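A protein chain is absent from this complex, but the other protein chains hold their places.
Our next item is subunit A:
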Amino acid sequence: MSDPAEMMRRRRAVHGWLLLSPALILLATFAFAPSAMTVWTSLFSRGTRRRPSEFVGLETYQRLFDDPAFWTVAWNNLLYAAVTIPVSMALALTMALWANARMPARGFLRTAYFTPTMLPMIAAANLWLFFYTPGFGVLDQLVTGLGFASVNWLGQPETALWAICAVTIWKEAGFFMIFYLAALQTIPPDLEEAASIEGASRLAYTRRVVLPLLAPTTLFIAVNATINSVKLIDHLFILTKGGPSDASKLMLYYIWENAFAFFDAPAAAAATVLVLAALGGLAAFQFRVADRRIHY
């Protein structure tokens, strides 16, 4: 105990743990423990008064895989992600490049782009409900005004999911734009001047200098967009409730239904575990690919 080097080492260890503890406690309480409990729950059967829950191993997962609704929902969510992520990111980048240009009313433009983000998702959904409503909705009035037949955007399986996608893109693009805008403003104006002296057109400058320098931001946004494509379901409650016939149902809504409408906690837990695994794997992949190719 009297060895000063040993004392020093201990003190350092204590300091290290003290510095680590706030994040560790928060994460453990609100992320790790619930995740572990979810895994645990998914391994037990649903308990009723007559039949208490018992360990069933992976049986719940098997039950999920046998459920055609699960596959419909998974496919929906995949489509939803495949559409909303690239479209909202491309829109965000375009708007950011535009809002970053030197021009009048730039402040107004930025605010206008950002407004959808400030709106709560529920409010946005109600707004869009008004757009989509057949008969007197804005969209329908436009369509019928041009002489086309009225379309019930949210009420038919062919269009419901796309209508949901549109709301998400509208909501997310402005949010992502802010990140791109912030990143654009860290690029020194010297670089554009140097590029123009070297004879690069605006397009060449954008492609060879701006986009590579935005790559870290793009990665960050891509990870966020991926997570949001699973997380963001508030509008489903207002617009379609997953219908018609599961055509617009997304995974988290399905989980919520299982847990709180059908009171099937193990099924909800099992689906949650699958989503977590998929998201974790995807994030790891994104960062790994990015680390090799992105210059910070």
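Everything that follows uses one rule, which is that a contact is a pair of C-beta atoms (placed from the backbone, for glycine too) under 8 Å apart; a residue touches a chain by one contact, two chains touch by 3 or more; residues count from 1.
Please note the rule applied: contacts and distances are computed from a predicted model.
Chemist: Suppose you had to identify the omitted chain by its UniProt name; would it be "Iron complex transport system permease protein", "Dimethylamine/trimethylamine dehydrogenase", "Carbohydrate ABC transporter ATP-binding protein, CUT1 family" or "Cytochrome (Ubi)quinol oxidase subunit III"?
Modeler: Not shown, but named in UniProt as "Carbohydrate ABC transporter ATP-binding protein, CUT1 family".
Chemist: One chain isn't shown here. Among A:Thr94, A:Ser201 or A:Ser245, which residue touches it?
Modeler: Of all options in A:Thr94, A:Ser201 or A:Ser245, contact with the hidden chain holds for A:Ser201.
Chemist: Specify the residue from the set A:Met89, A:Ala173, A:Leu213 or A:Val275 that touches the hidden chain.
Modeler: Looking across A:Met89, A:Ala173, A:Leu213 or A:Val275, the contact with the absent chain belongs to A:Leu213.
Chemist: In the complete complex, which positions of subunit A touch the hidden chain?
Modeler: Touch with the absent chain occurs at residues 188, 190-191, 193-201, 204, 208-209, 212-213, 215, 295.
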